[in-house]
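For reference, the structure discussed in these notes is given below.
Left out: one protein chain. Kept in place: all the others.
Chain lettering (A, B and C) follows the sequence in which the chains are written, and residue indices restart at 1 in each chain.
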Amino acid sequence: MRHLFDIGVTVNGTRYERTVEPRLLLSDFLRHDLGLTGTHVSCEHGVCGSCTILFDGQPVRSCLMFAVQANGHEILTVEGLGTPENLHPLQEAFWEAHSVQCGFCTPGILMTLVPFLEENPNPNEDEIRAAISGNLCRCTGYQHIVDGVKLAAQKMSASQ
Amino acid sequence: MTKKYIGKRIKRSEDPRLLTGEALFVDDVEIHGMLHAAFLRSDYAHAYLRSVDVSAAQAREGVVAVFTAETMGDDWQPGPPLVSPPPTVEDVIFHSRTQVPLVKDKVRHVGEPIAIVIAENRYIAEDAVDDIMVDLEPLDAVVDIEKAMQPDSPLVHDDLDSNLAAHIEQEKGDYAAIREGADLIIKRRIVIDRGAAVAMENRGVVAQWDAKSQRLTVWDTTQAPIAIRNGLAARLDLSEHQVRVIAPFIGGAFGPKMMMFYPEEMLIPWVSIKLDRPVKWIEDRYENFYATTQERRQVHDAEMALTLDGRILGVSDVFLHDSGAYDPYGLTLPLNTQCHMMGPYDVANYYSESKVVFTNKTIVTPVRGAGRPQGIFIVERLLDLAAKELGIDPVEIRKRNLIPPDAFPYEHKIIDQAFAPLIFDSGNYKPVLEKAADMIGYDQFVKDEQPRLRAEGRHVGIGIVPFIETTGVGPYEGARVTVEASGKINVATGVGTQGQGHFTSFAQIVADQLGVDVRDVHLVTGDTAEFHWGTGTFASRGSVVAANAINASAKLVREKILALASKVLESPEDELELADGVIRVADIPRISISLGELAMLANPLRGAVEPGTEPGLEATAYFGPQYGAIAFGTHAMIVEVDPQTMMIEIKRYVAVEDCGTVINPLIVDGQIHGGVSLGIGNSYYEKLVFDENGQLLNASLMDYLIPTAAEVPRIEIGHEETRSPLNPLGSKGVGEAGAIPVPALFAQAMENALPEYDLEILEAPLSPNRLFELLREKEREL
Amino acid sequence: MKLEGEYIFDGPREDVWELVRDPDVLATALPGTQSLDQVGENEYEGVMNVRIGPVAGVFSGRIVVSDEVPPETCTLTVEGKGKPGFINGTGYVNLIDQGDGTTLMKYDGEIQIGGRLASVGQRLLDTTSKSMIRQGLETLNKALQARIAVKTGSGEVEYKPPSESEFAAAVAKDMAGEALSSSRTKWIAIAVVIVIVIVALILINIGGG
Partner (left out) sequence: MKPPPFEYYAPTTVEEALINLSEHGYDAKALAGGQSLIPTMNFRLAQPSVLVDLNNISELFYIRPDENGGLRLGAMTRHSQVERSALVSERAPLIYEAMPKISTPQIRNRGTFGGSIAHADPSAELGAISIALGGRFRLRNQTGERWVQANEFFIGMFTTLLEPDELLVEASFPNMPPRTGWALKEVARRPHDFALVGVAAVVTLDNNNLCQKARIVFLSVGDGPVEALRAAETLTGQTLTPEIIQAAADTAATADIDPGSDIHASAEYRRRLAEVLTRRALDVAFERAKGSN
């Protein structure tokens, strides 16, 4: 009964082919099969948002999907966003605004915000808070995160 | 030293790694051939363990081993407590009962581990856990701490004659005597309930035993790697030098990652040695609600004696403290509560009696705030009720009672969590209180805005609460500062870091001492291979104890630099200056040498040196404060309530802090934001609900509600700076401050928002449902 | 968790008693039953598979009927264990002859639920048990009518255990009409005696939805 499935997934622009058990959660596939450990796992019941990734450009909970469902799809994780030497403007802004404390929820929040800022280049505080209200953070009280998003919005609109 | 960096808002050097997912957390550790652990945990709160049948689990494909207390031989036994024994205070009772790796005879709380399965992956391990047949004989559970103290209560620990874990009385002056002459006595029963820390990262342990080198490496989500290293060595009969504990990046801790020893912390390394394979266990969120320690349940019978003009004559309080099933963390929590029940006030007479009680619930150890929010809640609630009775404005009655600036050092004749005398080292409280009142526009709100809003039928209330925080307790921390040939500085210290920005704030101190760029200071924390001595990150002590140890060692290095440079440059030390990584003669800048070159000269590889020469520009130093530093702050809040739905909105929040010298304001502000956010949870959202059988009814993030960006308001922060005389940097801790006053503040603001109900809020947390009940009671009275 | 209440049956106490203590009913009473053995005169052990919506699980249960005072009272003790948790309960049933041909049933149960069910499914427990008890009693009353009809010579009908979907629907929905079809009579008949059991078993399996 334990069938295995061959899947092909494009993650951060790289094509990966693996064989997986259908029950393997996408979050575990990314972290442990592909070694992309920037995507974090905290609740595994879809509440905390730590495992948020972009699935075909949309933020989703990777703990509420099976790896086998990603077959033929495009995924972006935090590793695909920027590098320490070449940070994404949102990451730059988070750095400057001290939006990071322990940093565990950060990748999920970044992945939630990237498409949000594309849709809302100039968000107000309430919109930002609504956008991240599906991501729990226990360290920052969210304020510096909100400030970071505002700063990012400025940076990104300036750079256009 | 120059003050180029200390006090500046410096970006954190650790952030680029965290922002790009490159930072290593425990669950990111991958080792070839690594096995995965899952636990069978008790569904019962209190039961005799009759039998465990693991045969089906062992037979499952992919399962490598299953262990129970039976198959562990003698190693199942409880370890010694790793925190200091209780103080030698008169008549103190303390029954030490520490948790076991696996249950042998009796289960004492839901979630206590009964068996551990080791398999090729976590999925199979969990399948196998479901294969285990366990026979538990349920016993009546000890849940309510008051019932637990009744003679007919079942016993959590059969070898004790009651559920009393500890008893400690502390007294200052003579409360009984002044009570007679008091104009007003406010006496209430006040209850604070249990909550969870909910660090976003659950706990985890990876252990790798290397039989060839006979060394054990452990990656652990701990706040105290050195204590864990020492404890593991002792439990596993290894030398401390055979054990390396690494606390890499930690996804938040807030206290429970301090607790030593968790069963899993001992078991995973034990299994790794037994099987000679690397083993990983990562706690899942469901386990976290049972297996990670919690805090705050206390029941107080408190009273305050005052004069007609609102001066506090004394405070008296008897309280029960829920310890959960064991008490590995000693008396820290009840002592903290006792030390905060006089708040920032000049209280001449004080009596406090604390009874610590065993219950069939998850173990209780510090959670950010650690007994302090309870103490502050008591004193502030009593003071608010007194203010109402006496018709004195809440801010005014507080001003009248604050300890005056000339009274410092102010000695309370009781002991603190470190068993040191509780002495308030320094402070200037009134300006902080006034600043908070000013920032939130207290007078204007009360005079104009509130009446206008009430006329519109809106229920908007204001609160303002001053508080103290005992911080920076001993015993000590240490650090080693090294100038490397590259001219860069390496700093090693024993504390772990969980998001407090140590990599940056500690680097700022060293950069100022040695006149280098802060980016050239590289810090290593939480790796026992890098630094051998230390205690840990707790009690808001990092920026006091560790920071001053680092400052001290940097100073020694500075002296070595100047001594050697003065020889090399043939100029007296007092003419030398350190800046930009170069030592130069003050008025002849061309006579200079770079730190890197000097470091090379300090480590000659050939030739002769003067006898007694120590190589390298390196020094190790330690710092242990005489007693804790007392931080102060005042928070203010404006909240709107809808008494039809019980929904609330915090309209404004002001926090003014005095934590002595601020090393990095950016980081301090972040700490306050996070603390307040937890405090808001503790006020209206976060409560662990247990039924009468000790079953937790909200063991998920669906039902245990931690605040989101929608519940936490923008926090306006103000600072005052009163240096601590107890350490060279003059710093005080701030890590827990934010969480401490919030429940008391919230209660005051809610009462103020609903004047027609004349509420008395004598509990924390409140909830919409509880508020509904309170309002219903009042409606029925009216 | 407490379950207590009253219900008036439109029938004489003896008939109600006979209905609720009909032992052979139990064996086919609960759908998804994989095994069910009478291990003592008043003691039953069984393994069953109960399902509500997405949530399903294997469950082993033990029911003991004690302190029987026909046709007035009996006490039920229930122990159930399943992967999602456990349930231990005691139910006390008291039948009072109203003297007007109707019977007042007073029931009073105390259920202990533990494990993931209690800790994750809490949101759903009360609502479910509430509606199930109501429906259980109503359907039982209808069953009683049916039985009385059968007694008075409507003849025997061969028994067909309900499908799991029928059962799920039955516990979830008021069964008005269908309840009277005596094909279901027997399993419905047990409903109230073991209503506490069923509630618990179902509850065990709806946590987390």
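Throughout what follows, a contact is a pair of C-beta atoms (placed from the backbone, for glycine too) under 8 Å apart; a residue touches a chain by one contact, two chains touch by 3 or more.
Values in this document were obtained by computation on a predicted structure and should not be read as measured data.
S.K.: What chains on display are touched by the one that is not shown?
M.R.: Touch partners of the hidden chain, whole complex considered, are A, B, C.
S.K.: So one chain is hidden, and I want to know which residue out of B:D53, B:E126 or B:D346 touches that hidden chain in the complete assembly.
M.R.: B:E126
S.K.: Write down which of A:L34, A:C63 or A:L110 is the residue touching the left-out chain.
M.R.: The single option touching the absent chain is A:C63.
S.K.: In the full complex, which bits of chain C touch the chain not displayed? Write them out.
M.R.: Residue positions of chain C that touch the missing chain: 51-57, 83-84, 116-117, 120-128, 130-131, 164-165, 168-169, 171-173, 205-209.
S.K.: Using the document's contact rule, name the residues of chain B that touch the chain not shown here.
M.R.: Here the touching residues of chain B are 122-123, 126-127, 130, 284-286, 644-647, 685, 689, 697-698, 700, 702-703, 705, 707-708, 710-711, 767-769, 772-773, 776.
S.K.: Quickly run down the residues of chain A that touch the omitted chain.
M.R.: 1-3, 5, 21-23, 25, 28, 44-46, 49, 52, 55, 58-61, 63-66, 68-69, 71, 112, 116, 130-131, 133-134
Note that only the chains that are shown with their structure count from here on.
S.K.: Which category does the touching pattern between chains fall into here: line, ring, star, complete, or other?
M.R.: line
S.K.: Could you name the chain whose CA centroid falls nearest to the centroid of all protein CA atoms?
M.R.: Taking the mean of all protein C-alpha atoms as reference, the closest chain is B.
S.K.: Hey, how far is the Cα centre of chain B from the one of chain C, in Å?
M.R.: Using C-alpha averages as centres, the distance is 50 Å.
S.K.: Rounded to a whole Å, what is the gap between the Cα centroids of chain A and chain C?
M.R.: The answer is 49 Å.
S.K.: What is the distance in Å between the mean C-alpha positions of chain A and chain B?
M.R.: So the centre of chain A lies 29 Å away from the centre of chain B.
S.K.: Going by the touch rule set out above, which residues of chain B reach two or more other chains?
M.R.: Residues 700, 702 of chain B each touch two or more of the other chains.
S.K.: Of all the residues in chain C, which ones touch at least 2 other chains?
M.R.: none
S.K.: Show which residues of chain A lie in contact with chain B when the two form their complex.
M.R.: On the chain A side, the touching residues are 21, 23-24, 28, 31-32, 35-45, 47-48, 50, 77-79, 81-84, 87, 91, 94-96, 98, 100-107, 110, 125, 128-130, 132-146.
S.K.: Quick check: in the complex, which residue numbers of chain B touch chain C?
M.R.: Touching chain C from chain B are residues 43-44, 110, 130, 138, 286, 289, 691, 693, 695-700, 702-703.
S.K.: Along chain B, where are the residues that touch chain A in the complex?
M.R.: Going through chain B, the ones touching chain A are 9, 11-12, 14-23, 25, 27-28, 30, 122-123, 197-202, 249-252, 254, 284-285, 498-501, 666-667, 669-670, 672-678, 700-702, 706, 708-710, 712, 714-715, 738.
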